[in-house]
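As you look at this complex, bear in mind that one protein chain is not there, while each of the others sits in place.
Chain lettering (A, B and C) follows the sequence in which the chains are written, and residue indices restart at 1 in each chain.
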Amino acid sequence: MGTEHVVPHVGRLLVLLPGLGAVTTTFLAGVEAIRRKLAFPFGSLSQLGELEGEGRRIAEALPLAPLEDLVFATWDIFPEDAYEAARQAKVLSERDLAAVEDFLRTIRPMPAVFDPQYVRRLNGPHVKQAPTKRHLAEALCEDIQGALEATGAKRAVMIWCASTEVHCTPAPCHQSLQAFEVALEKNDPAIAPSQIYAYAALRMGVPYANGAPNLSADIPALEELAELNRVPIAGKDFKTGQTFLKTALAPALRRRLLGVQGWFSVNILGNRDGWVLEDEGSFRAKEVTKTGVLETLLPAERYPELYGGLYHKVRIHYYPPRGDAKESWDAIDIIGWMGYPMQIKVNFQCRDSILAAPVVLDLALFLDLAHRAQRSGVQSWLSFYFKSPHVQRGEVVEHDLFVQYERLQQELRSFAALPPLWGVDSATTQRVFQ
Amino acid sequence: MGTEHVVPHVGRLLVLLPGLGAVTTTFLAGVEAIRRKLAFPFGSLSQLGELEGEGRRIAEALPLAPLEDLVFATWDIFPEDAYEAARQAKVLSERDLAAVEDFLRTIRPMPAVFDPQYVRRLNGPHVKQAPTKRHLAEALCEDIQGALEATGAKRAVMIWCASTEVHCTPAPCHQSLQAFEVALEKNDPAIAPSQIYAYAALRMGVPYANGAPNLSADIPALEELAELNRVPIAGKDFKTGQTFLKTALAPALRRRLLGVQGWFSVNILGNRDGWVLEDEGSFRAKEVTKTGVLETLLPAERYPELYGGLYHKVRIHYYPPRGDAKESWDAIDIIGWMGYPMQIKVNFQCRDSILAAPVVLDLALFLDLAHRAQRSGVQSWLSFYFKSPHVQRGEVVEHDLFVQYERLQQELRSFAALPPLWGVDSATTQRVFQ
Amino acid sequence: MGTEHVVPHVGRLLVLLPGLGAVTTTFLAGVEAIRRKLAFPFGSLSQLGELEGEGRRIAEALPLAPLEDLVFATWDIFPEDAYEAARQAKVLSERDLAAVEDFLRTIRPMPAVFDPQYVRRLNGPHVKQAPTKRHLAEALCEDIQGALEATGAKRAVMIWCASTEVHCTPAPCHQSLQAFEVALEKNDPAIAPSQIYAYAALRMGVPYANGAPNLSADIPALEELAELNRVPIAGKDFKTGQTFLKTALAPALRRRLLGVQGWFSVNILGNRDGWVLEDEGSFRAKEVTKTGVLETLLPAERYPELYGGLYHKVRIHYYPPRGDAKESWDAIDIIGWMGYPMQIKVNFQCRDSILAAPVVLDLALFLDLAHRAQRSGVQSWLSFYFKSPHVQRGEVVEHDLFVQYERLQQELRSFAALPPLWGVDSATTQRVFQ
Partner (left out) sequence: MGTEHVVPHVGRLLVLLPGLGAVTTTFLAGVEAIRRKLAFPFGSLSQLGELEGEGRRIAEALPLAPLEDLVFATWDIFPEDAYEAARQAKVLSERDLAAVEDFLRTIRPMPAVFDPQYVRRLNGPHVKQAPTKRHLAEALCEDIQGALEATGAKRAVMIWCASTEVHCTPAPCHQSLQAFEVALEKNDPAIAPSQIYAYAALRMGVPYANGAPNLSADIPALEELAELNRVPIAGKDFKTGQTFLKTALAPALRRRLLGVQGWFSVNILGNRDGWVLEDEGSFRAKEVTKTGVLETLLPAERYPELYGGLYHKVRIHYYPPRGDAKESWDAIDIIGWMGYPMQIKVNFQCRDSILAAPVVLDLALFLDLAHRAQRSGVQSWLSFYFKSPHVQRGEVVEHDLFVQYERLQQELRSFAALPPLWGVDSATTQRVFQ
């Protein structure tokens, strides 16, 4: 039992965050509050969880970067510092923000790469101007280099926490690194801002995770670059509220072999994210990631009698009175013995950024660890954190929260040079539960 | 890969069912409807599930008794046949009952062993009279023998589907087989009717499972008898509605390391079970099994910050308008990043007997299989089916639905002489996730 | 106390029903079941209610047409008889339909006036062809005349129970009877099928009510015709499920002077109506009637601190698993003492047609009564039954369910020559509570 193949943590880890909105500011304020012993890291597996089978905390068993060594840099389309941005986001109380105001004031966003064609409901003044997307990518690389130097960090990770871009399907320029770089040069409209960030990160050898539902690093061009530069990537769309519960409940229904006839999911939220999702293009991106989860969890082709008629619909509505405190409501129609119908309703009164912030933390620390453990390319063992897990070509997507958890633990154990605990079916790459 | 150590199924399997109420009649009507191709076995793992990792149905991979070979015998305090009992239970529609009326009419209960001190809200005329509890036990043994002969079955299993008895703690007479048999002779009031049934079953070499929350085979005396006669036993309290969902949701919250501050669970139901549970003694038995589940799923001693203040309350209210179509409502108070509170509400409009019937079927078939595989004593791998799993002395109770499922699959694989897939930690008897 | 000014009921009353879908068939089956003493008229004020202040049933105090004297005629775009249509609608059980099958079989729809531009998601073969809309109107008049003769009825009422047409705003041709008749001749696309029905009814001296949200008789041209021919009209959009509850809850919050910050209403339904409402044009018509109710109930201009920020959103989603058994969910954000927020959630698992059928009955009987009492034009005292009450020009719309009820009772009392009980403010035409 050892961790010899993981490069030890030394110095500082720079966390790069495109988007200084509700999620980012909540993450930043929380990390600092925890460092000051003002808060407890609720919701963070990296801080609280145990390595399964070992009876030890993950943080003890593995050389994760400690919170004390985290430093930060962000980009945003508004120039306000993290304290002002946090106040506008209205996630944390004035009192909680006051306790870390000095820290938050020090975090000022760099000008963003932004394109209102991709987020049609937002616009802001704090935006980079450049003749081509290649120039924008280079400007981001310089930003990263500058942030590393300014903070004295030797390593970085980037977590996309900005708004949902419109839904797109992969274009020809996404199919290879070469095509992508030509397209950058040509200012191809098919290249989204989030892809320029991802490209810049990977060019700089910085691991990248995408917390939003739009296409970003999950295109062949950037997968190629990730492998080329030996950098891990992960995505996409943080699994936090309704989908988190859905991927716990559907597996339970599946294990009991109950039929599922319908699943209606509605969300109301009033934050900037809700505003953006009122746009049909952005909603479409989210709809795709949110509705995809049931297809593999409740496979109709395998159990036509149970799931053949499953009608799954997801809707998101902007509802300002709630702000960040969004609410979801699921109506699930199930079928039992003798075909008798039953219903489950779930009402989740959650908080978007409160659930996302510890996911940002875990992803930053685990991606950095994976990087030091010489992993590169798509890290599907991080599926636990995503609505629409980015997997290797040909790999089956796993949505089952509990299987995702086991995979995550398995991989963490491997970082600690511990033998596997589950699913040791060496003959197949597919997970046994599938 | 083989099943050589499992005695093959031949002939008929007699399913013995104390209690001809809602659960039993729904089970019986359903089995017959499935045999007649009128219904699909929704909810039954034994009929529909796959052996994990094998891509084959359990029913193909293992020599389970086929539905065609099941025969039945029941006991009840009312003399009506299964058709009349099913109509009174009002679970299945008149139309569904009509389709199997001829079959249900053939099932007439034997007189029950009953004691109104144990179920204070019921009484009935179809009850055995005998000078001592020993005589009652012997009468049950004769009933079993008679049913085997009448049906031509060579093997039997017994599943307790009768009403919840009052809550009791183990008495001295429960501590050894010898003390128990003396107590039977002396008519000790500490011996409950369900224990006389369990004793008779085990004496006759018949596996026994307890679907109700009261003490039954889970006492040292009957564990001893089970080992002595090489018979498997399992229990207790079918995990069907609210607790089924609770043991899926709590593990999800646990894996995400969210704090849980409160969990309030209320049930309304209007069937005979609801009526019985209005009695404080019977409710107490149910309350114990229903509230026990969170202690190990959300362990306060291990995570005092997350679960230290957890307030868990379960209430059941008799509400006749619903009949068997009971409804549960859970209000769950959780804590996220920076200590911010969130709420989950779950409203389950379920049907008690519809959820329980396939559990009866699975238990009957799996216990019989275990018996033929020479298993004896407490079968904790069947925890998946129970609110309050009966485990070996010293064994940690597992409430996590997903871990229970893996254990169940593991054991089924072992019956098929397949290697384990999970938790191969030979050094400990404790499950890794614990 | 007398009813001398109301012409007595004699002979038969013909109920004309455009649309032989879920609502109409449920209404027809119910009326016949009640006549055969197989059912009780749940939900019908005309059959069960009392005349306030009199201690007598309305049906005793006023000369309503008895159910025995009702006869029926319908139009639909499909030729199936009412029994087949009812089976397809899947509202009533096979068993309930079987009991009145003979009656339902006798009701065969006449070919409909239909235009797929107005209901874009439906089409059918059983449709009238004619060179102009004037010819269509005349064909309907002939249908009415024919039905009167065939049934031997001397009087008729028409209740629109067909699908929701697309949202339109009044066009120039709607502004006067003359313009309307010219437009009929010219086949003006601004004239909707429902308006042709309404026109035909009024031309024939038949009272007309509109159960759908689209514009129909609520245009100056048809109001003019109604006055000219001395015929009462009423509308629009039956108030049955979510809006029924909303117009009971909002008045309660109003009387307690609680602030209301947000009201989010979502509906899921899977019947033909739900399918039609997936079309944006039809949904828009419904959205207008459903969102209008809070503006007057919670008036922002009068109480800016209480309702100034009220965000009201209504959404309807097609969800086939439920069929006619639709479900609504309301999330209401209220404000109390010291500005503290509170929430109300209402989940209504209702049945569209079950709630609408008795409204059809009441409207048919009350409109016929009003006609015999020489009322003509807009009957705003029937607001109790509508989401978007059709009122006289200049009259304030009343949405408060309880005030609507008092107005209805007041008018019924006047038919019985009884003095008013409420709001005798002769100086104003406006209701006191406004």
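Note that a contact is a pair of C-beta atoms (placed from the backbone, for glycine too) under 8 Å apart; a residue touches a chain by one contact, two chains touch by 3 or more.
Note that the structure is predicted; figures quoted are calculated from it, not measured.
Checked against the hidden chain, the listed residues C:Y199, C:F244 or C:F366 yield one contact partner: C:F244.
Of the listed residues C:I344, C:A373, C:V397 or C:A416, the one in contact with the hidden chain in the full complex is C:I344.
Taking the complete complex into account, C:L401 is the one of C:A73, C:L136, C:I191 or C:L401 that touches the chain left out. Residue-wise, the contact with the chain that is not shown comes from B:D333, picked out of B:D69, B:E224, B:D333 or B:E395. By the touch rule set out above, chain B reaches the unshown chain at residues 261-262, 264, 266, 268, 309, 311, 313, 315, 317, 319-322, 327, 329, 331, 333, 345, 347. Residues of chain C that touch the chain left out of the display are 26, 29-30, 33, 39-45, 47-49, 52-53, 92, 96, 244-245, 248-249, 251-252, 255-259, 303, 305-306, 335-340, 342-351, 353-355, 357-358, 384, 401-402, 405, 421-425, 432-433.
Quick note on the criterion: only the chains that are shown with their structure count from here on.
Centre-to-centre, using mean CA coordinates, chain B is 52 Å away from chain C. Inter-chain centre distance (chain A to chain B, centres taken as mean C-alpha positions): 41 Å. Between chain A and chain C, the centres computed from C-alpha atoms are 49 Å apart.
Within chain C, the positions touching two or more other chains are listed as 347.
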